[in-house]
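A quick write-up on the structure given underneath.
The complex is shown incomplete by one protein chain, all other protein chains being positioned as in the whole.
After this line comes chain A, so read on.
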């Protein structure tokens, strides 16, 4: 990547907003139909300007209005909030009690930093195609739960520009969810809990009085059967999480059987850097050696399942999803540090997604200059001639489905009245 690509000077972002940003698609995505409704006009937009100036409670009449203001302010990024009971820009003239958030897409945010304790390839802000496997697994699991268990249909997955992914759910039933219901979904999904000081972060089982533990909820059992394969490939092979001392010590801490732990500790200390998959094999043979269906064995089996969950189950930033009035960066913004565009991702092909291949704003503008040199006049739909096109098309296909729902509703309503 050349230095030019990550460059995000005001000139570059302005050119991006003017010539490339798909305002029309974003408008219909939020509005669900062509004539502007409250879904758009009462929607909050927040702008982050250069120098960390933060402007909240902006609202617009239509896509052109939004584009004009974005081009005037040239923000480093902008965020989308809820639909309020009135136009957000009129907030100051209202009584606080009458200005309330009503509707909002249900959103999820997965960030690679939450995986720092289970990934060995990068830390903090770093991300590589290897860590992306964690995100891919998380998307597979979340996408299935949200569609099958909750019956949501209109999910848009968007790369966050650096090290994470967002999910926007635009079903009408999702828009209308109360904060209580949002919290319930989060708790239903959330498995990894506890801070730095809590080693075992998966506590999803009922502990009976005699010390035995309960089974997994069907949702978790289904997730587990997929994650087992991820665990083998990603944790044992690729990340090799238990190769070094610190890694396998953590693993042993998660297991309840002191005797086995002692034995393995000795064995592994003698065989430094024994590969993770071999260590896992050692564990499995120890567990098989326990009496078949004995209480001890069942307890260990459950603990091993919990280990698989702890290393591979989605880690979501739960606060983002719980409240209607949480703001989230709009799709197609440019990440100021990487220069990459926050493009939609097809969940069916999320494993093939490579964050390093996402077009950067610099690259796109160069492509555009090439096109302009051929045709002369710059035009607002220039993005069709750049590598941004497949991503905008993806959003438009998503929007078409949303608009179809509204059209069918309107038709049914018209027939009813007729």
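As a convention for this text, contacts are C-beta pairs under 8 Å (C-beta built on N, C-alpha and C of every residue); 3 or more make two chains touch, one makes a residue touch a chain; residues count from 1.
In this text, contacts and distances are computed from a predicted model.
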item: Choices "Intraflagellar transport protein 25 homolog", "Elongin C", "DNA primase large subunit" or "ARM repeat superfamily protein" - which one is the UniProt name of the chain not shown; value: "DNA primase large subunit"
item: Touch criterion as defined above, residue of A:185, A:235 or A:290 at the omitted chain; value: A:185
item: Touching residue (missing chain; options A:67, A:87, A:201 or A:398); value: A:201
item: Among A:71, A:219 or A:371, residue touching the chain not depicted; value: A:219
item: Touch criterion as defined above, residue of A:61, A:173 or A:409 at the omitted chain; value: A:173
item: Touching residues on chain A - with respect to the absent chain; value: 52, 96-97, 113-117, 148-151, 173, 177-178, 180-181, 183-188, 192-201, 204-206, 214-221, 253, 315, 317-319
